[in-house]
Structure formats: structure tokens, C-alpha cells
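Incomplete set of chains, arranged as in the complex.
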Amino acid sequence: MTNTTQVEPSSGVTSRPNFLRHIPWRSIAIVVPFLAVFIALSIGSPAFLSPLNIGNVLDRQSGMLIVAAASTLVLIAGGLDLSVGATYMFTAVICGTMIVKVGGVGGVALGIIAGVLAGLIVGIINGVISTYLKINPLIATLAMSFIILGATKLVSQFGKTGVGQIRVDVEEFTWLAKTKPLGVSLPIWIAFVVVVILGIVLWRTTFGRYVYATGGNAEAARLAGIRVNLVRISTFALAGLAAGLAGVIDLARTPSVPENDSIATTLTFTVLAGIVVGGTSILGGEGAVWRTVLGILFIAMLYNGFTLLRIDPLFQGIALGVIILLAVGFDAWSKLRSR
Amino acid sequence: STPAPSDSAAPADAPLEVAYISFAVANTYDEPMLAAAQKVADDNNVNLTVFDGNLDPATQASLIQDAVASGQYDGIITQPIYGPSILDVVNQAIGAGITVVNIDQILGSDFTTGKSQVDGLSANVVFVPSELGTKFGEQTVAACASKNLDPCNVAYLHDVKASAIGVALWDGFTAATKGSPVKVVAEGETFYNPAAAQTAVSDILTAHPEVNLIATSDQGLQGAILAIDAAGTPVSNFLLVGYGGSEWGQGKVADGTVFADVLQAPATEGKLGMEAMVDALRNGKNHGDVDPFKDFPNNGVMTKETAGQFTGEWAG
Amino acid sequence: MPNTASSDAPQLLVELRGVGKTFGGTSVLDDINLVFQPGAVHALVGENGAGKSTLSKIISGVYSADSGTLVVNGEEVDFGSPREALDRGIATIAQDLALVPALTVAENVFLGREPRTGGFLDRRTLRRQFVDLAEGTGFELNPDAKVGSLRTADQQKVEILRALARGASFIIMDEPTAALSGHDMELLHGVVRRLAASGHTVLLISHYLSEVLELSDNITILRDGHHIRTGPAAAETEATLIEGMLGRTLGSVFPENSPAAADAADVLVVTDLMAPGVNGVSLTVRAGEIVGLAGLVGAGRSEIAHAIYGAVRRAGGTVEVDGVDSSSSIPAALHNGIFLIPESRKEQGLVLSRPIRQNVTLSNLLQVATGGWVRPTREKLAARDMLERVTVAGDDRRNVSALSGGNQQKVLFARALQRSRSVLIADEPTRGVDVGSRRAIYDLIVDQAAAGIGVLVISSDVEEILGLAHRILVIRNGRIVAEFAGEDMTEENVLTAAFADPITKETS
């Protein structure tokens, strides 16, 4: 039976070699600028490829990667979380306060748990506000970030003693950032595991499918029987959890929290920039974790390169902007081409 | 080139590579510091490479790591945005044999001392926020006394209230004004921005017409004067006390607009820091803790009488 | 008579010479040569995906041809944008409604050519022109209503009026009647005739072959992007058209459809259902029975379907599936065995940016997953099986958006087939679907019923309801106002029941 509506066998255009036609130009977009810069830096600066330098870059980006990977899910599900930066600082302060107030290994354990949990709770609140209360996620999470930053300052009043900030120079805690199993720092390992898990969740699980469907067409997803609100809330919760984890990890590295709202804003923006440079749509329904990873590392690599190549700071901003435009422009161009 | 170990001095004629990790490149306070350091570097055959921390401690940490990883530098000058954030990487740098000199801001977690908090640091040329706050408080008390005000209603504008420096300064200020007629009736924040300060002061004056004295940084005072002007009140109705010691501040103290201004000396710090760096690299000599204010008159406080002895080291 | 369709509009002779078009390496149109006679109605028929819309979009400047040329009045043209085509007097009623939701009906109709004085919108003239235009067609629309709040049918009318408002000489109508009720369809037919009579050229694309035969002077048949033939409408019949389109004959459009066993159990029992737009509906569907819901557009048929499915909050009443009470939530409905194929595939049905395969399995992912883990091979096989049954071929890893409208509809149907249910609700299942595929979908519906599933079919096409259903319920104002079965199932009975509304009495 099945008289199926045909698809092309006849098409005349075979001039492009076959293997080229099968490259997914769409997906490859960010890879090309990434590799281009990577190769340019490897040639331009002998220090670039050194294990020390690569390790440094990855270690520093570990928190960012964790947050960005989870935020990618939020965006794909059609949300937007501008509060990740604030949550990151908040959880660090919570964690630090616990460690300072309770003390000892117990305090460290409690601090880590409290920090991560605080992130999760903030994420759930974000999700509930922007789904059930129907407040636009942009404004909901912006307002939440004011609230969280305020709460951060209040908690830290409580956690610090005398002049200055919360300091957690506890060996049992800073250990988290200093251990290097197999020569690679623990934060990198954690980031690796988180990124891989989130990537696979998105790629291969039913939940991942629901995330894409929710962001791609929420009404269709709902009528297909997907609990759209629950999916969205879960992505916000994941982002909060990730921010909590990142806050704790970076606290272990620092190991104290600078209280400066602009740090939160910068983190949020860098995360967003990395995701979008990676090629995930802010309109939802499209994107991937590995793209985000490349996007974040692309930007980090540029900054690293600027330092290694001794680019005058006055020109760095300009260079960064131009390179991002080129990279994203290449992406746009390759999408057109793939038509 | 491999970094020169700090104990073996480099020959006097060989060019040296020094990285300068700035607080923020485009910043009126930081620029003269950099310019002064640059001048000393030029005079001593030192090649200075500047990196922009851009107000972000994490960026500074990255920059230091990158500088160490590049293996290109004999020395690093740090001007921390938030000391504790870069302690670790500074230790890495010292561990890698790089000579490190810290200037302007505290490198460490104790904001009440100018003593070095890092082993192996070649020199530490900083102002101490709590001391600045103490002097600031003392001048405020003096200003109130000059008009016999009791109580003396003060509007205090933090730069960034929750910042480490902000807290240290405030603590110094409150300790110094304790038991005096000084009574803080309003607080605000300037974010080092005259426009923001103007907003804050406008609102404060509306809500608290009883304010006699405004205490804040030089940038904050600029905004305060704009706000007072806009309100149509003579500036002379208010006592103004500042810190920063900028060119602007010096002028305003000299003409009596501002009662007193506590000095900060970015250019001196930059100069002393770079000199210490050169000395360490060329002669293997560590300068240790350097007080940048030791050569200034009147303990580094500008008043109408002493203003003539100062020149502002930055714009304000 | 539309004021803008004045007979002094210059006549346009549009020709296609050797036009070809490919998308991503797939040839969609191949060497098309056509001449559109001025002052005639020229119909274009073909299966879903035959390339009809693509061809019309080449004429209207949305796409440009990869090969061949477009010739207007003897002059080769290459429209870079729809604007250039409009300037040459070519206007389009697009298949996919293209309206601005936040603007009013009148503003949408005159979008891009508003009456203005010095840059300012002249609202009074706009309104007057709108009233004139609407009066000429007979369409009833509130000029000040926001388009976003209109029903699909009314939006379709806005789209039609907009094309008429351009004063174009060549008007492309891509399935203009797909979403219209019978009455409005008649009105549009009148418009088409008058346009042609006054020297305009109309390119009509439609899957209603009776409509095509009735209205057009010439008919072109496309198949797989190839031009099969063009000839006078008088020389064609439905059968010859179908043969040309499909390359094979098709006996009847409707399959044999034996009624359900008299003693079959009730699979769906709805009692006193209350919901927004639903005012107390009670109905039952037996296993193997196909029940049709007829009524005018806006009668509340979709609302009833949504209320049964739990897609809107119920205000009262019960829904029982196989004797089990089904609560007011979609997952519960799915669990209990109700499935809804929504009426708007683009807004409510498909995730256009995702692959075909994933759209098929979306509602039943658990069947191809273990412990939340999607099993690619199982998914591939399941999807392939479903797609074969609904006759959609090609790589199912492509995005749904790459399919033609009719094939998208079939993908939606494929989703319903993956798991057998007790109740299937199909809301306008064949909107925009070609005859061949329509037959395929009817076969599927009948197969479902034969397998013992209760089917509820909603359609604005009375013929379709009559051909398919065992029993017909007529809906008006969210209530069941009549029920017909057997001999009583006639077009006249259904229409009379649907229209007999004292408030919105029609004058037809």
C-alpha cells in the first residue's frame, strides 16, 4: 500500500561534493570560530597550550560552565534567568556563614549543603513566579535578583565578624578547590560531570524532549500532555541548583565573598553571552549544552589570549566585540547557507 | 625568557618585564597611579604591560594566573579590587619565582593594617581604609566643633556600602566620632559616581532639611554640591568633609568650600611601588611595608591652612 | 463589489518560463511553464507538497526562482520582496495566515497602504474604506476588533480583505476557503467571480475540487513539482483531476464505513459538561462509533473537545471513559485513553522547530523510553511505523517545518496512532489536506473505529461529517441542539439546525 508523498531523488544539483552536503552547517557554526581562535592562539603564544594555562582557564570557568549549562535548559524551555549571578553570590554567602558560625568539618558539610539547597530554593521560587503567577521571566528574575542581593547583604552581616567580609580559610573547605585528582582540579571534574549529565539529559531523556517541546511551542506541548509549568519550574530549579554549586565551588577557591552587586550582574551577562554565542536561541526551543560550553570557553579563551598576547586593555573590549560579531555572524551566515 | 628568581638580581641594563594588574584602567583615581608607575618603569628600562581588572576580582585573579602561565614576566604589580580573592594566585606567582609588589589596596583580609599579609611579597604600599576612616571621622568632629554644632547632623555617603573598604572606612569613622556631637541622620551611596551622589543628596536634603554636614568621598562631594546648587541653597550653608585628596578636592579646600579632605595618594603609591619593584629586581632588595603618607604634611589631611602644601594627585 | 477592484485596474499577463526551485538540495519545482490569462480564474491543484504554494510564492516575491524566469507583461522581473510584487499589482492571500495580532481588523486590512495625511494615520478614511470594502464582499467583521482575539475563520476573512484592499490586478488565493464556513465560502466565490468579470486575474489554489471546477476557467495540475497539464476547466471532472494529481484513480473520497455494533459499550460518557463556551453538554460515544460534531464556526465545538480532554478547567459535569471518571487534566485524559488532535496544527499541534520523528512520539515518549531514557532505535522504529501508516515519507529527522501543510497534518495524526486509545477526538482533521491524503486520513479514522475506538470528529465541512460519521450532533452556543442518524443525516437538516439561531439570524 503506502503511496507515500515522495521526496527528491531527481534533483539536479550534485555539484557540491556529497560529504560536504552532509555536514550539519547549522551545528558546526560555533565550532569553526572556536577552532580558528584556538589554532591562532596556539601559534601566537607558546604558553597558550601549556597544561598550566589550559588548566587555569578551565579551572576558572568551572563555575561559569555549570551555571551556563543549566541556564541553557532554562532558555530552551522558553524561560530566562537573570538572577543566576545573584543566586551565585547568595549561596556563597550562605555557605560561608554556615562554615564560620558552625565550624569544623560539620560546618563545612553543612555549609555546602545549605549553599546548594539555597540555590535550589531560589530556583524553585523563580520558576513558580514565572509560571504560576504568570510574571514574565525576565522581570520576575530581575526583581528576584534585587531581592536576593539584598538578602545576601543581610546574611553576610550576620556571618562576618568585625571589619570585612566572610572568610572561610578552612583547610577542609578550600580543599575542594585545591585537590587535583589525576592532575586536574576538582572544580574542573565537577564541571565536567555536571555538563555531561545536563547535556545527556537534554539530548537523550524524556525530560530533555519536554524541555525542547515546551520552549518550541508551549501550547502544543501542553495539549500533547506535557506538564509545561512543571518542566519550566524544573529548569529554573536546575539553574538555581547550578548557581548554588558554582557559588560553593568558587567560594572554596577565593575563599571569601566580595560583596559587589556588579559581580553578580557580570556573571549573569557572561553566562548569557556564552549561551547566545554558542548558538542557543533566546526564544527557546533550540540549543544544546555542548554549544554553550563552546560559547563560554570561546569568550574565556579570548580573554586569556588577550593577556598572553599582551593586548592593550584599551583595545580588548573592541577586539572582544568584533570577534564575537564575527563568530556569531559566521553562525548566521552558515544557517543561511544550509537552506 | 624564564622569570628571574627574586633573589638573583638582574643586570642593570637588561630590560625587565613587569605586569601591572590594575583595579580599572579607565578610572580617574587609578590612572595617575599607573602613569607614575609607567614613568619610573620608563626611566629604568622596564617594559610595563598593563592589565585591566575592570572592577572584577575574579578577572584580576584570571589575569594574574594568565600572566604567570605566560612565563613572560619578571615581576607583577597588584592593585587588588578585593584582596582575599587574589591571595591564592599571588601565592602561585610568588611560588613561580615572580617578584610581586602590592600597591594601593589591601592584599589580604585584614583591612585595618598596612602590614604585608603575604609571605614573600617584595613590597606593600597601601593606604589603610580604617585609618582613612579614623582621620575622616576626626575631621568631621573638627568641622562640627568649628561651628559649635551639638548635635551635628551628618549625612554620610558610602561609596559602596557593602564593600570591604566601605565597611572598614565606616567602622573607622564611627569609632572616631563616638561620643562627639556627630549624629548620622542619613546615609546614601555614591558608587564613585557624582551623578549617583547627586541623586542621593537631593533626596536626603528633601527628607532631612536639618542636615548640617555632608561626609563623603570627593566624587560624592561633587554630586553633593550639584544637588545643593540645584536646590537653590548656598553651598556655604553646609559643612563638607571629604576624602580622596584629588585636585578638585584640594581646590575646594583651598577656597573654603570644603572644610577638610583626607588625602589619598595614587600617584605616590604608583611611584613608590614601581621603585620598589625595580629595586627588588635589579638589586634583590625588598622594601617591605611602605607608608605612602609618611612624607606628606599634616598627616595627610588637607585643611584650609594646609591646602597650599598639597597638590592633588588625581582629578576627582 | 469591492471598491478597489475597479475595472480600470491594468491587466497583467503573468508567465512562468522554465521555473525551478530547490530547498536544501530537494527539487520542489521543476521546469514549470505557465501563462495566466488576464481576466480569468486559474486554478492550481495538486497533492500536499506538490509545490503549489512555492509556485505562488515565486510569483508574489516571497521566494525567487533558482532557474527560469518570471515574466510580467512581457518583461522579465525578479522580485526581491513581496513589496515589489505588490507594487506591480500582485497580491496574495497566504495559506498560512499572516496577520498582526495586536492591530485591529481595519489596520490589518490596510497595512502598508493606510490612508494618511502627512505621515499621520487617517482613521476616519481608514474606517470608511474598510466598511466599503467589507460591504462589497458581504463579510461581517468588526473593524475595531483586535485581530489576535478573532477566530480562525474571521482571521481568514481579514486575510482575504487585505488582498482585495491592495487594488491588485493579479490576486493569488492559496487555500482561501480552508477555514471558512459554507456561507462565507459562498461569499468568497461571489468575490472571485466579480474579480474575474472586471478583468482581474485570480490564481486559486484549493483542495476542494468542486470549488475548483465551479469557479475556474483553467486548471493546472502539479505533481511532485512537475507540471502535468493545463487545460480548460470544462474539460475536467473531479475524477480526471484526481487522476492527474495522484497519478492513479481514487474510487470514492470516503471509505466504506460499517456502523458500530448495536450492543457496543459506551466508551465516552459526558454528562452536563460546563466550561467556558460549553453550556451543559451531554453525549455518549460507543466503541467503534464515529460521532460527528457539526455547527457553525464559533459554535463551541472545539471548546467542547477541549473540555472533554481536560485542556480547560471544567466548571461542572463529568467525563467518563470506559466507565472511569476522568478528571480535568490532560495527563489524566491521556492516561484514561482520550486523545485530542487539535484544530490548529501550527499553534496547538506541532513543535515546528523539532524533528518530525520527535513530534510523532511526543505524547507517548514513555513507550519508547525506559526509565526516562529515550531509546533511539525504538523511537525510530515506532515513528517510522506511524509515518508509514499516515503516508509521510522522507527523512524523519528533518524539522516538521520543512513539510507541506497537509503532511504536517498527517504527522499530527501519526502521534494519535502510536498508542491505541479508547476515544479519539479529531478537530478539523483534514483542514488543508489534499484529496489523496484526505482519503488516507479517513481510512485511518475508520480503521480506528473498526478497532473498537470511539471517535469524535469535528469538522466545518458538512460533506465530510456526512461521509464519515455514524451519528451527527449539531452544536450551537455551546449546546447540542440536534442529533441526526441514519436517513436524517442530510446536509439540509444539519445546516438548518446549525443556523436556526434567533439572535444571529442569517439572511441567506
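Just so it is clear, A, B and C label the chains in written order, and each chain counts residues from 1 on its own.
FYI, a contact is a pair of C-beta atoms (placed from the backbone, for glycine too) under 8 Å apart; a residue touches a chain by one contact, two chains touch by 3 or more.
Please read these numbers as outputs of a predicted model, since none were measured by experiment.
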Counted across the whole structure file, the chains come to A x2, B x1, C x1
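Heads up, the rule we're going with is that only the chains that are shown with their structure count from here on.
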Is the way these chains touch best called a line, a ring, a star, complete, or other? line
Report, in whole Å, the distance between the mean C-alpha point of chain A and the mean C-alpha point of chain C. 42
Among chain B residues, those touching two or more other chains are none
Residues of chain A that contact two or more other chains, please. none
Which residues of chain B touch chain A in their complex? 22, 25-26, 49-52, 54-59, 61-63, 65-72, 81-82, 84-85, 88, 109-112, 130, 160, 162-164, 167-168, 171
Quick one: which bits of chain A touch chain B in the complex? Just the residue numbers, please. 45, 47, 50, 52-53, 56, 60, 153, 156, 163-165, 167, 169, 250, 253-256, 258-260, 262-263, 266, 303-304, 307-308, 310, 312-314, 316
Touch list for chain A against partner chain C, complex: 2-8, 10-13, 21, 204-210, 212-213, 216-217, 219-227, 285-286, 338-339
